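Apart from one protein chain that is not included, each protein chain of the complex appears where it belongs.
So that you can tell them apart, the chains are marked A and B in the order they are listed, and the count of residues begins at 1 in each.
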Amino acid sequence: MIEQIEVKVDAQGLHDITKAVAELVAAKDLAEGLCTIFIQHTSASLVIQENYEPSARYDLEQWLNKLVPEDPSLYTHTTEGPDDMPAHIKSALTLTSIGIPIIEGKMVLGTWQGIFLWEHRHHPGTRKVLVHLS
Amino acid sequence: MIEQIEVKVDAQGLHDITKAVAELVAAKDLAEGLCTIFIQHTSASLVIQENYEPSARYDLEQWLNKLVPEDPSLYTHTTEGPDDMPAHIKSALTLTSIGIPIIEGKMVLGTWQGIFLWEHRHHPGTRKVLVHLS
Partner (left out) sequence: MIEQIEVKVDAQGLHDITKAVAELVAAKDLAEGLCTIFIQHTSASLVIQENYEPSARYDLEQWLNKLVPEDPSLYTHTTEGPDDMPAHIKSALTLTSIGIPIIEGKMVLGTWQGIFLWEHRHHPGTRKVLVHLS
């Protein structure tokens, strides 16, 4: 009912997890159901976004980076590096969980929808995402 | 368990879908349950907002339009028109899915809560929303 995905992130930005989630959904083969995705972090988040044009993701990232600058003079919580507090703010503005209906063993995403883990920090690492299927 | 709503949108802005969702929920007549609403787009989104004063929705729209200007000089993804990239950003800042508890055949929304599809583009069209009931 609940599976974990470990997402290796190399850098800040959107990481496509659509395929990893779709494989878990396909394995359950539910006629109808709900896929709830949850990220276990406060400095990385989830977002459904355009899956086709990389330029759309690029602009989205640039826009948010400008809205929430990595400038320590703007924050008091600075001990974990200049990207830490902006990462918490960016996470608060995007999603921690998403619920997606399932029909005939597949998430019914729109044609242009991809599921992305949005890494807000710069260092490489592993992020944990839980997928609940019912 | 899963129903689809087609929402005709005539212009940019908040479109009230509370009644359409409530009718699907009422038809199921669940003693207790969960209604999960999912929008299949990346340039329109969902939001729960004040259902009474149109001025609150007006101000919300104006505020977001100012935060995310339709100015092609700010973006690289511009081939689909000046409202396309801002629409993706606005979608990322609002909701793609919402989970609302059901008691005695009704969503237990707060007194002032309405469910809105937020169209971020200008051209008229049809948007698809899925409603999962369990």
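The rule is simple: a residue touches a chain if its C-beta (ideal position, glycine included) is under 8 Å from a C-beta of that chain, and two chains touch if they have at least 3 such contacts.
Not measured: the values here are computed from a predicted model.
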Inset, instruction - Could you tell which one of B:I5, B:A20, B:L34 or B:L74 touches the chain left off the display? - result: B:L34
Legend entry - Identified contact with the non-displayed chain, of A:T76, A:T111 or A:T126: A:T76
Inset, instruction - From the listed residues B:I2, B:V25, B:I48 or B:L117, report the one that touches the chain absent from this view. - result: B:I48
Inset, instruction - Write the list of chain A residues that the hidden chain touches. - result: 1-2, 36, 38-42, 67-68, 74-77, 85, 88-89, 91-93, 95-99, 128, 130, 132, 134
Inset, instruction - Can you list, in ascending order, the chain B residues touching the missing chain? - result: 32-34, 47-50, 53, 55-56, 58-60, 63-64, 67, 93-95, 98-101, 103, 108-110, 112-113, 134
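By our rule, only the chains that are shown with their structure count from here on.
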Inset, instruction - Could you tell me the distance, in whole angstrom, between the mean C-alpha positions of chain A and chain B? - result: 20
